[in-house]
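These notes are about the structure you will find just below.
Not every chain is included here, but those present sit where they belong.
For clarity, chains are labelled A, B and C in written order, and residue numbers in each chain start from 1.
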Amino acid sequence: MTLPAPDLSGSIDMSHGGGGRAMARLIRDIFLRHLANPLLDQGHDATRIDAGSGRIAVTTDAHVISPLFFPGGDIGSLAVHGTLNDLAMAGARPLALTAAFIIEEGFPLADLDRIAASMGRACREAGVPVATGDTKVVERGKGDGVFITTSGVGVVPEGVDIGPRRLRAGQAILLSGPIGDHGIAILSKRQGLEFGTEIRSDSAALHRMVADMVAAVPGIAVLRDPTRGGLSATLNELAGAAGLGMQLDERAIPVRPEVASACELLGLDPLNVANEGKLVCICEGEDAETLLAVMRAHVEGRDAARIGHVTVGPAGFVCMTTAIGGQRVVDWLSGEQLPRIC
Amino acid sequence: MKYVDEFRDRDLARTLAAAIAVAADPARDYNFMEFCGGHTHAIFRYGVHDLVPANVRFVHGPGCPVCILPARRLDDAIELAERHGVILCSYGDMLRVPGTGRRSLLKAKADGADIRMVYSTLDALDIARANPGREVVFLGIGFETTTPPSAAAIAQAQAEGIANFSVFCNHVLTPPAIRHILEVPEIDPAQAARLDGFLGPSHVSAVIGSRPYEFLAARYAKPVVIAGFEPLDVMQSVLMLIRQVNEGRVEVENQYTRVVTRDGNRKAQDLVARIFELRPSFEWRGLGSVPDSALAIRADYAAFDAEKRFALSEKQSRETKSCECPAILRGVKKPKDCKLFGKACTPETPMGACMVSSEGACAAYWTYRRLETLAEMAAE
Amino acid sequence: MCLAIPALVTELHDGAMASVSVGGIAKQISVALLDAVAVGDYVLLHVGYALHRVSEEEARRTLAMMAEAGLLQAEVAEMAQTTGLAGGAS
């Protein structure tokens, strides 16, 4: 599909969201150009997908990140990766995505184009199409550049049954790589917190690695991507849902030195910082090495590590042996993560 | 990270733990007050408790500038943003602290006030430069460590003629607070006797040096060790305190020699003295009115003093009822002694500043050690 | 209180500003509160300002003392003298 390059010198105005021709042109010139695929080309508000038989998985995430462009990605690639990963965390093979855009009046077309191009690239690399989309424009001061909500549908292979009910004491807790890269990459671009050093977001699609993991060990108990709220939120949520405890070893949890430094500087705990290309896998202890090997064979899991295990109790608590050998509770993040001076 | 990672080493921690275990006399208790929330934080985050014998006890002091700021001052800050319409710049630490009626700066912001988190007074000056049509007020909080950056900002604003910048000054001083704990009998007559020594504030001493704490040894016969904030620093300092106690010495020792000297940073001290002067007295949450314990902006710099530029109304400010922060800040109660702890009061619904500041004792017990704390509360 | 962190000065700028590296993180800070800061110095960074120099030698001594914590009685006294502190009463 080769359309002539459109004029991208202007900016979005309300007419781009009015439902008329200006919007149709915007969709053709930007979204269809970058996201073209046979499903989207059906030209329907709702798109048919051949799921074959089997169980399907659906997911949705609204992406509201600021800044929109950051080292290692942008809101477009992030929106694709985030939703692919949520499908993968259900053990599902992603079939298709949908994407809904809420764009602020005055947003530069060139930036939108760049974002859509990045989404298209991420989709092609992942081998998963955007099947349908939607575009709304809001008045200046009623949005923040662009928000993208992506939803996803996938098929769950036979025999895969992933969820917190499957947690048992003694299971191993694996982490696919160093934590905190995404959250620190974003913070490093926020006004007043800028770093000169580039810390890249880990934003990445994990479904291929997960497919291999599920193929190697169909009985994986839990997969979860520690995004907003970081590793601490993910593990606390799981411990709470399962009514079990967890015991971590701080020294086993990989954190890049620059990320650790940034956390020291801002008074943050890396355990609370968001990731966008990492997963937590909980499995029987005897499967841990197999799964670590599978993960390490993928670039996304190169630094995978076993970071702890599930315990009978204290129920709902995540505990950790600290660097110096003491004990602490690993709590949820309280409220928003704020840099601090004390 | 140089000067950080080395001081979190597990093997050295074991060595220090062994030395402490040997040094500590099982026949007695050691009650050491860590004045600073920074120490509280390090003790809990690294589980230093687990590496010292049970008879070595940490008593948490009032060294958290967020915790000791009374509701009234926070209510004043909210009034500046809401009624006077200023851009109020604050360090992230203050945003969630509840004022009267549990209203925080974050809630005021959600309700429309223009409240901005800054990392440095440098950023607050940038905001003032970028908004010449608006009044920009920096909410100055902190001990002697954080005061020089506020002084530098005022000096810079004067040099550049940034006319829309001012500071709402809540800077406080550590020595008068420690003296107050030991001296004022109505606070708690038994307290002074109970304390066997102090872990002295290290970053405060980077500025003021160790000399200002010598009165503690000289006048109150309390051993002091100026202690770094890394967990090994704390452990080594504990060892040094135990040895002073065991040997009957009463000295100001300096564990944190890599930064602290006896005299501190004279240049910073001079700048602070140029811009600020002592307040006759200042209200501390927990300690009440403490003479000569806080700074105000000198009359020469009145143009940069938010308290002079904006008329602040009289208020019926109130701390949250049955919050035990005051007693906890004096070191006479522990979080488990507050019946709200972990029930009505959690970091998401803090009833007092000790629960919201990361340096507060209640937050530390909740975040890192609430299992034990809740168990103790259930047992009592 | 007072979150502060060691930073390596990598470049000096006008207006008493400096570039520092905080464990590999580049950051612009003010060195207005210190005299005669030089590239290669480690400083203690707090809310965007350098508060004090960090002494490499003292850090080494401290770590050495920790490693020999069991044998340290004598050295503590020595250290106190060297730094001109320990002006205690007792």
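Convention: contacts are C-beta pairs under 8 Å (C-beta built on N, C-alpha and C of every residue); 3 or more make two chains touch, one makes a residue touch a chain.
Treat the numbers as computed from the prediction; the structure is a model and nothing was measured.
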| item | value |
| --- | --- |
| Full complex expressed as chain labels with copy numbers, beyond the one copy shown | A x2, B x2, C x2 |
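Simple rule for what comes next: only the chains that are shown with their structure count from here on.
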| item | value |
| --- | --- |
| Chain whose mean Cα position lies farthest from chain C | A |
| Highest C-beta pair count, chain pair | B-C |
| Distance between the centres, which are taken as Cα means, of chain B and chain A, whole angstrom | 37 |
| Between chain C and chain A, distance of the C-alpha-averaged centres to the nearest whole Å | 40 |
| Length of the line joining the C-alpha centres of chain B and chain C, rounded to whole Å | 21 |
| Residues within chain C bordering two or more other chains | 1-3, 5, 22-24, 46-47 |
| Sites on chain A at which at least two other chains make contact | 257, 260-261, 264, 267, 340-342 |
| Complex interface listing, chain C residues touching chain A | 1-3, 5, 19, 21-28, 45-47 |
| Contacting residues of chain A [partner chain B, same complex] | 191-193, 251, 257, 260-261, 264, 266-267, 314, 317, 319, 321-329, 331, 334-335, 338-342 |
| Contacting residues of chain C [partner chain B, same complex] | 1-6, 8, 22-24, 30, 32-35, 42, 44, 46-49, 51-56, 58-59, 61-63, 65-67, 69-70, 72-73, 76, 79-80, 83-90 |
